[in-house]
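Since the structure comes first, as structure tokens, the remarks are kept for the end.
Omission of a single protein chain aside, the complex is shown with its protein chains in their original locations.
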Amino acid sequence: MEGVNPPGTTLLVQDFIRWLREDSPFGDLTSELLIPKGVRVRAVVIAKSEAIAACVEDLAEALNALGVRVTKLVPSGTPLKPRDVVMELVGEARKLLLVERTLLNLVKYLFGVATTTRTFVEEARRANPRVRVAATRKVIPGLRYLAKKAVRAGGGDTHRFSLSDGVIIKDNHLAVIGDVSRAVKLAREGVSFMHRVDVEVQSLEDAIKAAEAGADVVMLDNMTPEQVREVVEELRRRGLRDRVIVEVSGGITPENLREYASLDVDVISTSYITMNPVRVDVSLEFVEVVRGP
Amino acid sequence: MEGVNPPGTTLLVQDFIRWLREDSPFGDLTSELLIPKGVRVRAVVIAKSEAIAACVEDLAEALNALGVRVTKLVPSGTPLKPRDVVMELVGEARKLLLVERTLLNLVKYLFGVATTTRTFVEEARRANPRVRVAATRKVIPGLRYLAKKAVRAGGGDTHRFSLSDGVIIKDNHLAVIGDVSRAVKLAREGVSFMHRVDVEVQSLEDAIKAAEAGADVVMLDNMTPEQVREVVEELRRRGLRDRVIVEVSGGITPENLREYASLDVDVISTSYITMNPVRVDVSLEFVEVVRGP
Amino acid sequence: MEGVNPPGTTLLVQDFIRWLREDSPFGDLTSELLIPKGVRVRAVVIAKSEAIAACVEDLAEALNALGVRVTKLVPSGTPLKPRDVVMELVGEARKLLLVERTLLNLVKYLFGVATTTRTFVEEARRANPRVRVAATRKVIPGLRYLAKKAVRAGGGDTHRFSLSDGVIIKDNHLAVIGDVSRAVKLAREGVSFMHRVDVEVQSLEDAIKAAEAGADVVMLDNMTPEQVREVVEELRRRGLRDRVIVEVSGGITPENLREYASLDVDVISTSYITMNPVRVDVSLEFVEVVRGP
Amino acid sequence: MEGVNPPGTTLLVQDFIRWLREDSPFGDLTSELLIPKGVRVRAVVIAKSEAIAACVEDLAEALNALGVRVTKLVPSGTPLKPRDVVMELVGEARKLLLVERTLLNLVKYLFGVATTTRTFVEEARRANPRVRVAATRKVIPGLRYLAKKAVRAGGGDTHRFSLSDGVIIKDNHLAVIGDVSRAVKLAREGVSFMHRVDVEVQSLEDAIKAAEAGADVVMLDNMTPEQVREVVEELRRRGLRDRVIVEVSGGITPENLREYASLDVDVISTSYITMNPVRVDVSLEFVEVVRGP
Amino acid sequence: MEGVNPPGTTLLVQDFIRWLREDSPFGDLTSELLIPKGVRVRAVVIAKSEAIAACVEDLAEALNALGVRVTKLVPSGTPLKPRDVVMELVGEARKLLLVERTLLNLVKYLFGVATTTRTFVEEARRANPRVRVAATRKVIPGLRYLAKKAVRAGGGDTHRFSLSDGVIIKDNHLAVIGDVSRAVKLAREGVSFMHRVDVEVQSLEDAIKAAEAGADVVMLDNMTPEQVREVVEELRRRGLRDRVIVEVSGGITPENLREYASLDVDVISTSYITMNPVRVDVSLEFVEVVRGP
Partner (left out) sequence: MEGVNPPGTTLLVQDFIRWLREDSPFGDLTSELLIPKGVRVRAVVIAKSEAIAACVEDLAEALNALGVRVTKLVPSGTPLKPRDVVMELVGEARKLLLVERTLLNLVKYLFGVATTTRTFVEEARRANPRVRVAATRKVIPGLRYLAKKAVRAGGGDTHRFSLSDGVIIKDNHLAVIGDVSRAVKLAREGVSFMHRVDVEVQSLEDAIKAAEAGADVVMLDNMTPEQVREVVEELRRRGLRDRVIVEVSGGITPENLREYASLDVDVISTSYITMNPVRVDVSLEFVEVVRGP
């Protein structure tokens, strides 16, 4: 457990302030009436269930910029047991009460994401040590950056962050443009050499077409394990297996994860880890009053 | 199913634009390469699981302000079956692809909240037709307004929206101020006649003190059903039961909900409905190209 | 007179920066030409008329976040005489000149609100020690939070902060919905148990209807003292007086305030204190140059 | 009375949206419960006291961008009598109720500024048809643009908008730099040829120094009419009167305005018109329901 | 030349509004005094030098959202001669004068970028039809999205948009981490399968190390053509040439571009096209008044 949170205004602080204003558009009625100005306390954020820590450094830097000093923190990625201290905070009692709920809501969601990711990664690695578990763009709006970081803290792959950092050709694109091969060629030609081309396919034929047209990634969407195996074999037969990354996606659950992982695939992507993370419990407790009013 | 979405810029549209920028800081690489400018399509948002609709009118107004015309929608509160159409949209194919993920992420979360709320409300009402199921402030930061509206669409009570619209005295306040009676008196005196005073208590003694000191609401926190019953009886014995609203909170789950509801309580508040909503599946499908490039 | 202003970025600072940018979109021409960079001064904000201080701590925290150190301040609520020091500031001369006008404009308005509120409260209390003087939502846009705080510093009641923290049924609502009783019932049923229902009425009949339908507050709008007395008596006759808060509003002036206060009413609400506050004079004076260029 | 408000998003609309969010961070509880979605009404904004209209076109354009159609308006600068219609609006009842308070608060303040300005201008012009009445930078933060426009609507001179569009050398500058002549020279040299140099002086000596050093404007601060006369005579004696604009400022009230105006001065500047405008009464009334739910 | 600009609020409009506020914090003094409200005009944006059009559709959509109707436009990528019409606009004269300068400033810069890019691309392709000319992150802050689009309109490759969509290991990273091979391995392992790894090297040794460690791109920084040839040969000798993209960067000018392009390299990246674009002249001219005041 290390100490400092670095000085200075983080990029996150502007979001944090917006969230605080959402939670207190006209101030904190209760604290302003009950807590004398000037009372300073030491407090801890405590895990109340098992969890993987995530985004702790980012949150600490934002708190610091808001005038709450973080005197201890567990690094992101650390596994926690109930009663483990996540952060130790010192500051005005009123300010701690102001940030409490926003901080805990973030921690609950982000630690949940990291924890579920870790579970998925470990389960998948048991079957296939090389396979990656990746997040999707199915993330609560406004939390993309933090949620993707939580995925990384859990050992997952962030995948594309947004529509701007990679091409993924999907069914609605094909509904307009028609042909997989032509779509891949157009994308290949137009996209920067720094960005990859991924193609979501529902059939063996389209998987082969995509690979032959030069896709970097072939995403097998909503296929059964049997169908996936068939596609991979056909790719290998045609000498294409090593030229593409094989990704499976759609309908991945804790139950079927290991079966998919045991196939010769490179990436398993799933919205489960960001949209249905396990419930993590945390609380913020005042430890002592360090200065009276 | 009605038609129009009203003209004009909604308050939500600024959040929606921020979320779109999050999802496309440098544009949508794929659509810009594959979809010719000028192609217009008709599309539908379709439920793929059972759900209660929520915030549909708000989302429609934001879409409209962004240049996507909503030609049909189901009113918030409507129960949906798989394949039911949530919205019908007409617009530029590129714009629909731009908003698709943000829209669906919101719909998944908000319909999930409404659906889980409805389930809780129905379960509670079976035991006690007068009891209210209320949300808490445990909501994903940035989505407070919409999530509370989704709670209402599911038949729930929104509870306090923020720290600014009611007093709730909690353990951390008492850690500083010490005494329940004094805290309630201070709050009562200082707070506007338009705002209520709620006190979270962990013991029979504090419940009585809070009620006697003039609290509007006594929130029994993490008590067993047996303890709750005891408090309510003591309140009645002292002639205080009708002067306060009795709220139970903490550890409410689908399993124990009915047992708490069957007691003489007014409100059951729970973060379960906003933090662990059921998984709702929706998709956006292109129905037809209404104008070529 | 105490010292420190707490470290850290306040919620107010973002508004303050916006106001500074309004007052200097391209910098401060005069100071950049005349004041050498690096000159630091000690300065005081001084009252030049009698006033009640308000929002001083908020302003101090914002100044601090902007790099102006507040070394002394009078607590909000303090009565001031001409030449009393409101704040002592130390900082770069250029920065003090940058914030001077924005700071003083806020102080003039907010101290004016607190001062007028205090005058009203004292006048009302002379006639009726239990009566509250409350503000309305008639406040300069953009200053709601601070103006309501200034009302509190003057001893007033903040009333509703916004459309989101309480129900008030007014004539334009009734123009659509028609009937007071039905309106109150709809509101009662739909609103959270944490929010109150206030009904603005123009007649004895509607006052009774509102109280019978379960309103928490009955606001007697633009009634003469005689009419108010009549309503209160009828409420008492029907056993409703103790079940509702009686608020009078509309046309309250310094001249008629005491007459209304002497009636059996709970709250007198008025826009006078926020829209026509007394003129308060303050200035910012350089005391000494503490470091040359 | 003309009709249209021009289409398109005005610059003001972003401020208006921020003010609406201030007034309804979580929606309008009352209207959402009482007013069925889809009900459209015709409404009028009506003057209830005498006033000069101001900023009406700006407000109309913002309303339009928010989905409220302005079908009639009185041009800014028009004198109004009680019961005169300021604007006629058509829109969703819910939306009109949402904007009502913010709109009226703006109208009250801005019409008040224009009205008081007009009174001052007429009073001053009776004594001296060439004299200008000018506003200062003492304006409620956040409303600078609109308040200055209201001054213009009342026939006043806007003076400097901010610290960035002209030099004004004041006592605090001189406290650092010492000498008026040197200050004016530094400013003159460094400032663009497009910007003017104004100097606030408290003595005859400094007035002469400022004029000799090349100031465009000499502002006689807090001088008695007798002192002003003396300065002007001395300027004339030295052949400087025609080379400078003479401004008087400080302590101007409705009572002494005419006396100052009757002197040979060019500009009388005063914060009275923006900080203590006359109370203007307006209301928004629903005229008819044009479409049911 | 096509017609419509699609309705709806673009993502760009918020930037455009911020830029307009920068150019008119207190309105347009001249137009407000000289141009009667309600005068509508038809105007054209006209090229006054040869240029490649860029970002025209984005600008048109923003103008539309601001209430200026774009009735004609040339598609981005079109080569223009002097007097060619870029856009035809219809709108309020005041609004056209308000947007004029901001629009033209953008057009000048963006068309300049596209034009210089086209010149570079054509020059490079003459020597090597497969080579790509790519932009860097050396772009005016605030204009990244538009400038990269202008590069694309000129036929260039956008390269990385930001620090978030690809890894580029540079000298300052190596100053901390020391070893190229280790750096590439760390990056390879940690980065998503959707993002590429580029390594900037100054020597033959590091180029080989980077390729062997699995870099996707080897960027030869500030090497002479002779050094580049040597690196490419060594890569080929070791069978690594086909496994990496070879990029040259640093000190590319119109003079030496063709020499670099004639080597066996894949990408030439240069800040010249975004930081020193050719001067493009455009103007906005009123064609006719379509409606009087």
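We just call them A, B, C, D and E in the order they show up, numbering each chain from 1.
Here is the rule we go by: a residue touches a chain if its C-beta (ideal position, glycine included) is under 8 Å from a C-beta of that chain, and two chains touch if they have at least 3 such contacts.
What you are looking at is a predicted structure, and each value in this text was computed from that prediction instead of being measured.
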Contact list for the unshown chain, restricted to visible chains: A, B, C, D, E
Omitted-chain contact residue, chosen from E:10, E:76 or E:102: E:102
Contacting the left-out chain in the complete assembly, out of E:25, E:91 or E:156: E:25
Listed residues D:132, D:173 or D:209, member touching the removed chain: D:132
Option from E:118, E:144, E:159 or E:209 whose C-beta touches the chain left out: E:144
Subunit A, residues in touch with the chain not shown (by the definition above): 4, 6-11, 14, 57, 144-145, 148-149, 161-162, 164-165
Hidden partner interface residues of subunit B, rising order: 22, 25
Residue numbers in subunit C that touch the chain omitted from display: 9, 13, 17, 20-21, 24-27, 37-38, 65-68, 91-92, 95
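Here is the rule we use: only the chains that are shown with their structure count from here on.
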Any chain that touches subunit B and subunit A: C, D, E
Between subunit B and subunit E, the fewest steps along chains that touch one another: 1
Set of chains whose contacts include both subunit C and subunit A: B, D, E
Copies subunit D and subunit B - interface residue numbers shared by over half, same or different: different
Per Cα centroids, the chain farthest from subunit E: C
Identity of the chain that, by mean CA position, is farthest from subunit D: A
Distance between the centres, which are taken as Cα means, of subunit C and subunit B, whole angstrom: 31
Interface hub residues of subunit D, defined as touching at least two other chains: 9, 22, 24-27, 144-145, 162, 164-165
Category of the chain touch graph - line, ring, star, complete, other: complete
